[in-house]
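Only a single protein chain was left out; the remaining protein chains are all shown in position.
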Amino acid sequence: MNRMIFGAFAGVGLLLAPTANAATLTVLVDSNTESVNAMQALTEAYSQAHPDVTFDLETRPGGSEGDNIIKTRLAIGEMADIFNYNAGSLFLNLKPIQTLADLSDLPSQSTIKPVFKPGVTSVDGKVRGVPFGAARGGGIFYNKKIYADIGLQVPVTWQQFMENNKKIKEAGFVPVVQTYGTSWTSQVLFLGDFFNIQAKQPDFAKLYTENKAKYATDPVAFRSFEKLEEIAKADYLNKDYGAATIDDGLRMIADAKGAHYPMLSHGIRALLKDDPKAAESIGYFAVPGDDDEHNGLTAWLPPALYVPAASPNLEAAKQFVDWAASVNGCETMIKAIGASGPYMIDGCALPTNLPSPVADMIPYFQTEGRTAPALEFLSPVKGPALEQITVEIGSGIKTAKQGAALYDADVGKQAKQLGLPNW
Amino acid sequence: MRKPKSAYPYWFVLPGAVIFTVLFLAPTVASFWFAFTRWDLYSAQFIGLDNFVQFFKEPFLVQGLWNTLIYAFLTSGTKSIFGLLLAVLLTSGIWAQGFLRTVVFFPVLVSTIGIGITFAALMHPTKGLINVGLDQIGIAGPGWLTSASLALYSIAFVDLWKGVGLATLIYIAGLSAISPDYYEAARIDGATRLQQFWRVTVPLVRPATVTVLTLSLIGGLRSFDLIWAMTKGGPGFSSDVLASVVYKQYQSGFYGLSTAGNVILFVLIAIIIVPMTYLFSRREVHQ
Partner (left out) sequence: MTRRQLMTGLLATAIASIIFLLPFIFIFVTATKSSQEASLLNFSLPGGWHLWDNFIKVLQARNYMLLLAYLNSTIITVCAVAIMVLCGAMIGYLLQRRSSRWNKIIYAMVMVGLIVPPAVVPTIWVLQGIGLFKTIHGMILIQVAYGLPFSVLMYRNFVAAIPQDLDEAAIIDGAKPLQVFFKVILPLLKPATVTLIVVKSIAVFNDFTHPLYYLPGRENVTVQLTLYNFQSQFETQYNLLFMNILLVTIPPLIVFIFFNRQIVAGMTAGAVKG
């Protein structure tokens, strides 16, 4: 095939594909607006450069229903040629060695940031996914206006954070917003505290996977549950925390009704959709640890694109995901959906006019040692009942001690079902 | 004359039986085998009764069992009572009777997802219509879905709201099958309206009651969609029922364990329903 023609055809000509395979590729993508828009931009640009490759885009529900669909369709051999799904422990639950194609040899692997790869590497050492979208932080949104009015500093220790909360409450604002109406959001503070565990106990993830460290008995790890309890006990939450949804939470921060909202950083996109200026009054900081020696952000790897090993269009699909993970693909995505965090591709520059909370987050990523991947990207072990347990602790139904013990039991069940050694 | 045998040939059963057996019975009953394995959809490893042991160790399983029973009996009981009362009202020749019958049936038509979101909004503790309304008359409404002790009952109420239309319809049919002669006779004997209701309506509408109770009890014991759409079994585990526990195991990829849960659920329903239908059919004979 004459690539010269294609190169002249569109501005996206720097495609690494040596040959273009004529094919119609099926794509399964989750129904988040951002995922659909990014995938649409990628496939359109790719088809323009390779007119003989067309795409058939199918959407699926996210959340628990999405997990079921992905696992079921892989198991019965009916997966689309390309699909997106989480990296980390959820990826490992897909039986990647049996089900997913080996993408280790793609040319784009050389420009994918090394931090991403462990999240999509199966136990046999083969890389089986490429990044799709931007990395996220698990930290705390705060309202800058409330901070300025009361004269507060961004906290670097948990103690400072709680002192700020006290002043915020005295000034008549809601110190911490929680939104258990969208129950998965209850886990963010707990999971986002992992940087602080890792800082004090660098081998925690390994010991945890080997059944040698437990949340209930490890005092450093137990703090993550305790922090949730402290906030609930101090009566710092919004009155409707049990029913509020993620939309409510973001709006409370934007409207200066609440001062803090622990949330994954790309949650901000939902707010920007209605009001692009809403982010200007919002900042972002990491979940503070108990001392100021270590201060850093727990990072979430972006989801990945995978190709099932059984795909009838294996080569064409691999060429597409290879391009999607190139600098060119990355820029196409930024053009379509902007940047809610750093992309995992070397040489893919972020736009300069980032929303304020995203701009606050970038420095953590730029300094060595100020980010740690969340535990789910370091260990296959993650208890399925975590969000119910964090709701209970955060609502004062259970103490942190009870919750931690319950979570350890939940984790034990999962490890046994996965057939992990030592459990 | 031909033998009656040939008038009702067995092959009439065949088309339905083939579809049912191939697409439901065979795969579903065969799947029970996986209840005794650790199953990841690719390979199954026999582990005996471990899954059942594990399932009974689930935190809150006991509470989930109670919740299942409370929910099922509460919803089927209230659907029968309100269904009957509404049916009596809507066949008494009141004004706007036809309109009211349609309105009562309306919720049956709407998808569970829509109803879940709608009632979550209406039951919001501070800005939901219900509590705002209560506030107007000076009552501080509770957190209908956020209080651990109340959530299950709130969902049961929504279930009643959604399902009472079908119960009413079945009762209306049952009522219109009762011959007016019975009421005539009762009136001649000097029975009051209330006495007519207890002595004539309730006993004679029994077939409809059996239908409503059986269907809504099975539905209630298996109930899952509405609970999942409204609280996902929360807050915490407080509104979990057996079916939602089973679903959570499936979602986590514990396929053998969730199959074991399904077997337990099946046994539970059978224990309740089979004696009940037996009882009903025997009493019918005596009447």
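The letters A and B name the chains in turn, as written, and every chain counts its residues from 1.
Rule of thumb we're sticking to: a residue touches a chain if its C-beta (ideal position, glycine included) is under 8 Å from a C-beta of that chain, and two chains touch if they have at least 3 such contacts.
What you see is a predicted model; the values in this text were computed from it and never measured.
Chemist: For the full complex, which residue in A:E58, A:D149 or A:D346 touches the chain that was left out?
Modeler: A:E58
Chemist: Among the options A:I140, A:A205, A:I246 or A:V391, which residue touches the chain absent from this view?
Modeler: The one listed residue touching the chain not shown is A:I246.
Chemist: What chain A residues would touch the chain not displayed?
Modeler: These residues touch the chain not displayed: 26, 30-34, 36, 56-63, 65, 68-69, 72-73, 75-76, 78, 184, 245-247, 251, 266-267, 269-270, 273-275.
Chemist: Using the touch rule from the top, list residues of chain B that touch the missing partner.
Modeler: Residues 1-2, 4, 6-10, 12-13, 15-17, 19-20, 22-28, 30-31, 41, 89, 92-97, 99-115, 117-119, 121-122, 124, 127-129, 132, 161, 166, 169-170, 172-174, 176-177, 206-211, 218, 222, 243, 255, 259, 262, 265-266, 269-270, 273-274, 277, 284 of chain B touch the chain that is not shown.
Going forward, only the chains that are shown with their structure count from here on.
Chemist: Take the average of all CA coordinates in chain A, do the same for chain B, and state the distance between these two points in whole angstrom.
Modeler: Chain centres of chain A and chain B, defined by C-alpha means, are spaced 39 Å apart.
Chemist: Taking the touch rule as given, give the residues of chain B at its contact with chain A in the complex, in rising order.
Modeler: Going by the criterion above, the answer is residues 38, 40-42, 54, 59, 120, 123-128, 143, 145-148, 232-238, 247-248, 250-254, 256-257.
Chemist: Show me the residue ranges of chain A that touch chain B in the complex, using the header's touch definition.
Modeler: Per the touch definition, chain A meets chain B at residues 64, 67-68, 71-72, 75-76, 93, 95, 98, 180-181, 183, 239-240, 242-243, 384-385, 388-389, 391-392, 395, 397-398, 406, 409-410, 413-414, 416-417, 419.
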